[in-house]
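A short worksheet on the structure shown next.
All protein chains but one are shown in place.
And then subunit A:
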C-alpha cells in the first residue's frame, strides 16, 4: 500500500512538473514551444481523412447531406414586401386572398425562422468525430470507428485531465496573483504587474482549452480610455480577448468561484462589477462607465452589447446603452471555427459546468479575432443608429449575418409593437384618408 501511495505521489509530482515546464512557464514568458501547433496539425490531417472516408462511405445517392447547406436556408423565401404582394395597382379594398400573404409568411416562419435557430448550435458540414455533432449517424467503416474510439480515449483520458489541471492552475494563480498585486500602492508598478498577471493567467487558461487564436489587424487594438465592443458567443470570449491585451471587464457580481475571482481581480485592476440591484438602474450604470472612460489612464472597457450568447452565425441587436456613454468605440469581431469544437453556450440547455466539460472534451477552440478601426458617433446620429452601424461593421468583418432581432428573445416574448406595425401597414392598403376605393364588384383577380 505504501509503495502504491509513494508511486502515486511520484507520478503526480512528475505530471505537475511536466505541465509547469512545458506549459505554464512558456505562458509566463509569452513564448510558444510549438506543441499546440503540432497537435493542431495532426488534428487537421485526421479530420480531413475522416471527411474523405465519410464521403466515400456513403453508398446511397444522398450527396445533399454533405453539401454545404444553402446560405438562405431550406425553403425558398419570397421577399416581396406586403405592399407589393397585396396591393397591386390602385387597389383599396379588402379581398379574401389577402390572408394568403399572412398565411404563407406564418408557415414559412414555422418551417424555418431566422431567430430561434440562432439559439442553438450551428450544424457542421461534415462530422468532426465528436459524438455530440453526429447528426446523421450511420456506420461507415471500421477504420473510422476505430479512429473515433481513439479520439474518445485521447479526449477523455488524456486531454481532459490535462486541461482540468491547467484550468485549476490558471484560476488559482489568477486569484493569488491579483490578490498579491492588489496589496501594492497604486502606481505604474502595480499596473505593470497587474497586466503581467492577467496576461499570464489568460494564456494558461487559453491553453487549458487548447485554444488557437488568430489575431488580425493588431494595429487597431483598443487603446486606453476607449470601449471595446464585440459579438458574444460564450463566456470564454473574455479570455480570448484578454489573451492579447488587458481590458477592464464589466459585469454583474456573481457568487461562488466567479465571485471570488471578481473580488480578487478588482483589487489589482479597475474592473467594473455591478451589484444586481445596480444593474437595473441604467443611469447609474451609464454614469459609472462614463467616469471610467473619462480617465484616459484606465484600461479600455470590454462590453458585449448583445447581452446574451448567440450561436456565432449572426449578430443580433446591439443594446444602445453601451453606445450612449460616449468615447471611442473599438469594434472587435470574433468568429469561432466550429469544426474543432463548438464554443456556443446554450444556457437553456446546459449549465456552466456541463458547458465547460463539453469545451474541455472538444478537440480545440479555434477562432479568429479581427480588430477593427475605431468608430465614433457622428453628428446627428442617435445611439440606436450608431449601434446598428457598429453592428454592421462587425458582421461584415466576421462573415456573420445581421439580424435586427433582440437576443433577449431567447427568453422573453417579442414586443407587440412589431405586430402593430404590420397591422398599420395593412390598414393603409384598405383605407386611405378615411375613404374606400371603388372597384368593379365580382370576381377577384391578381
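We take it that contacts are C-beta pairs under 8 Å (C-beta built on N, C-alpha and C of every residue); 3 or more make two chains touch, one makes a residue touch a chain; residues count from 1.
By definition in this document, contacts and distances are computed from a predicted model.
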item: Name per UniProt, for the chain absent here [options: "Dynactin subunit 4", "28S ribosomal protein S30, mitochondrial", "Calcineurin like EF-hand protein 1" or "AP complex subunit beta"]; value: "Calcineurin like EF-hand protein 1"
item: Chain not shown: contacting residue from A:32, A:97 or A:392; value: A:97
item: Hidden-chain contact residue, picked from the options A:10, A:49 or A:107; value: A:107
item: Sole residue of A:120, A:141, A:252 or A:392 that reaches the chain not shown, by the stated touch rule; value: A:120
item: Hidden partner chain, residues of subunit A it touches; value: 62, 64-65, 67, 69-70, 72-76, 93-117, 119-123, 135-136, 346, 348-349, 405, 409, 413-414, 418-420, 422-424, 426-428, 430-431, 434, 436, 441-446
